[in-house]
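Shown below is the structure under consideration.
A single protein chain has been omitted from the complex, and every remaining protein chain is retained in its original position.
Letters A and B mark the chains as written, and numbering starts fresh at 1 in each.
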Amino acid sequence: MGRPVAIIGSGQTKHGRRFDVTYPELVKEAVDRVFDSTGISPEDIDGVVSGTMPSMMEGVALTHFYFADVLRSVGKPILKTETCGSTGVSLAITGYYWIASGMADLVLVVGSEKMNEGDSQATMTTVVEPFYQRYFISGAPGIFSMQSQQWSVHYGIPEERVRAAATKLSIDHHNDAFDNPYAHIKKKLTEEEVNNARIITYPVRLWDVCPNSDGACAVIFASEKMAKKISKNPAWVKGVGYSGEEYWFGDSDKVVWQCAIDAAKQAYDMAGIKDPRKELDVAEVYNPFTFQELLYYECFGFCDFGKACDETLKGTFAKGGELPCDPSGGTLCTNPIGATGLNRVAEAALQVTNQAGDHQIPGAKLALAHAMGGVDQYNGIMILGSKL
Amino acid sequence: MATRVGIVDIAMTPGAESKDNFLDQVYKVTKEVLDKAGIKRADVGTVISAASDVFHGGMSCANSYYWDAGGAFLKNGSRQDGESLFAFIYAVMRILSGSFDTALVLGVCKGSENPENDMLTHFFTDPFYQRQVGLNETVAAALQMREYMDKYGITGEQCAKVVVKNLGNALRNPYAHIKKRVDVDDVLNSETVLYPLKQMECAPKSEGIVAILLAKEDVAKRLTNKPVWFKGYGSSMDAFYLGDRDLLDGQLKQAAKRAYDMAGVSNPKKEIDVAEVCEPYAFQELLWYEDLGFCAPGEGGKLIDSAATNMDGNIPVNPSGGVLATNPYVSRGLYRLAEAFLQVQGKAGERQIDKKVNTALAHGTHGFAGQCHAVAIIGN
Partner (left out) sequence: MTKEYNTLKNVIELPHKYAAGPAWTRFYDGLKQEKIYGSRCQKCKKVFVPARSYCPACQVSADEWIEVSQEGKVISWALSISHEFFGMPVSPPFITALIRLDDTDCDFLHFIGGIDLSDAKKVKDLIKPGLKVRAVWNEEKKGHMMDIRHFVPVSG
């Protein structure tokens, strides 16, 4: 394997409807924050990795040009990583390989999105080609509704039970978000409110769905030498994994979801994890939809296939449970797409370095961060630990 | 570095606009490079592609559509946006990290499905200022050209000579899009797009899907008896607003220095045997000569006058015909690299330069007046 790599700091913006700032100003907020918190000077950075969502969502193409100044990248090498919704984790993985290769010691990684400036669901339809599938795909909720229906039918789980588990996740996460100063949607919800909320695409209802958020996240990756020099408390990259499947939505099984299983396996193998439920202390699972989070518990080996509802309702994945998931409130409460996966990585790093404040999972030493992209096409994972 | 990274083989589409389906083209090129290298898809470690949504025929999340056509089904992969040499270096990093033995690098841009380049580059602008005054890549280039001519006395004839040379070279390149035997007068008499820039001095909009297979040292030696080695790389970014920059003192010098330092090149004029540079506008090739250290500042015009960059000169530049002949926007950096690879291998056919090629340079640029540059050095 390559050289050890650590995360030595992160900066997140306040997320939400950020019409108070321009897009570069929003990115600057995250970048300034990571430099302030680490005390590193931008001159010391060897390279910059930038990423956002598609041009059509942003209305500006090749945003690394637009952000060149605020990324502090002028006169520096740059990479521009983009893999749809999984961009954030792909950005982190790029930072990892850049340093693991020996070609850099300090890399600034920045993901961002200004969802509210464009039309995100209209953009989603352009992910789908114009020959065939574009006519049938009603944005992201349509896809996830189909996936969750397939899942419950596959395991014969009664609809009410799936609803109950999804409702618990919705209530818990919207409540968890109160403890996260950067979260967008924070709300005390009742079962009744969630169960009777407006249907987006059946069975997905309003409180099952993530918001459109504006926000940015900046993370600094470091080689072992630099991490030990600069930081008393680095988060070490223990494993990375990424897998993508075929473009056509109907071609593969999204229930026993191979690219999710493979991405996790790659990361676990690298980190030496045999029993993720026991060994992981916390997971930041990409959960733009409550139903999809259930499916990930199974694909990532947090529980047996078909058992995610039972375990969720038992509280296994809630705060105080055996493997708390998304104590930050997760993507369900905050979704600036190009930054979302990097937020998961930043949150996992905060957890293993005991810096997560009010949403700290006590004693967390090993954490998983995850993001998904495309029309249910990609999954990427990074595992962070408190020890080298 | 623990291991060396070798280029095993390449495949690419011709630049001419094609009515072949995009996915079929990606599939064919990917299959071709794997077949040439004698490796099965299952044995490919990682796939890194380059594509930009804005140059992707009206589709978002460019990497989604061609993921499996490009051999990446259930593989660990990623995508770089804007500059395809980014995908090359990211693949090199993945091999150097020890995580992968082989990497497939793809550059994907189907020009025939896109609107005009300038319509797309117009969206590089911020919506508040530069977009409102109509900036695009050609406008930026014309402003840069004016400054270059005014400052150093570069002549229209010298700029036109780049077109004569490159389109002439393209006549021997079966992959080139525009092939024309032209003289300086033809260029100077072509339509004025934006004075002083002539139509023939602006690159076309081309098809360009390219695949390059990389492998770590021992695997590369097993797969080919003529591996071409990665020697060095550098990139650098300039400030965003055109008016904040010195258009004649850009970031290519910095990118080249990083690449030369890594490759141990101290005298590029002597040590670089052939260069494939990215010149979407003819005069830029002259300016890039200077920034790459092939001549002194302001002497780009004299260098082309001396014929040193011709096929039979001391430092041939763009024996493929360059970007003026074939311009698949995002893929063009990898096209330069693919051509440099063929030159080092001695397999460039009729466009092979006469002298022995030990070290070759590939350059990519994207953005207004060269906002971002990338340079790769490879050798035998």
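Operating definition for what follows: contacts are C-beta pairs under 8 Å (C-beta built on N, C-alpha and C of every residue); 3 or more make two chains touch, one makes a residue touch a chain.
For clarity, every value in this text was computed on a predicted model and none was experimentally measured.
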Just one of B:V26, B:A142 or B:A176 touches the chain that is missing; which is it?
B:A142
Identify the residue among A:D46, A:D119, A:E193 or A:E322 that touches the chain left out of the display.
A:D119
Of B:K75, B:R94, B:H122 or B:K216, the residue in touch with the unshown chain:
B:H122
Mind pulling the chain A residues that touch the left-out chain?
18-23, 25, 28, 31-32, 42, 56, 59, 69-70, 72, 74, 114, 116-119, 122-123, 126, 130-131
Counting contacts across the full complex, list the positions on chain B that touch the omitted chain.
19-21, 58, 115-116, 118-119, 122, 127-136, 138-139, 142-147, 150, 191-197, 239-244, 247
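To be clear about the criterion, only the chains that are shown with their structure count from here on.
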Taking the mean of the CA coordinates per chain, how far is chain A from chain B in Å?
34
Which chain A residues qualify as touching chain B in the complex?
1-3, 22, 24, 48, 51, 53-57, 59-62, 64-69, 73-84, 90, 93-94, 97-98, 100-103, 123-124, 126-127, 129-130, 241-247, 258-259, 262-263, 266, 373-375, 377-378
Of all residues in chain B, which touch chain A in the complex?
1-2, 52-54, 58-69, 72-83, 86, 89-90, 92-99, 120-121, 123-128, 234-240, 251, 254-255, 258, 366-368, 371-372
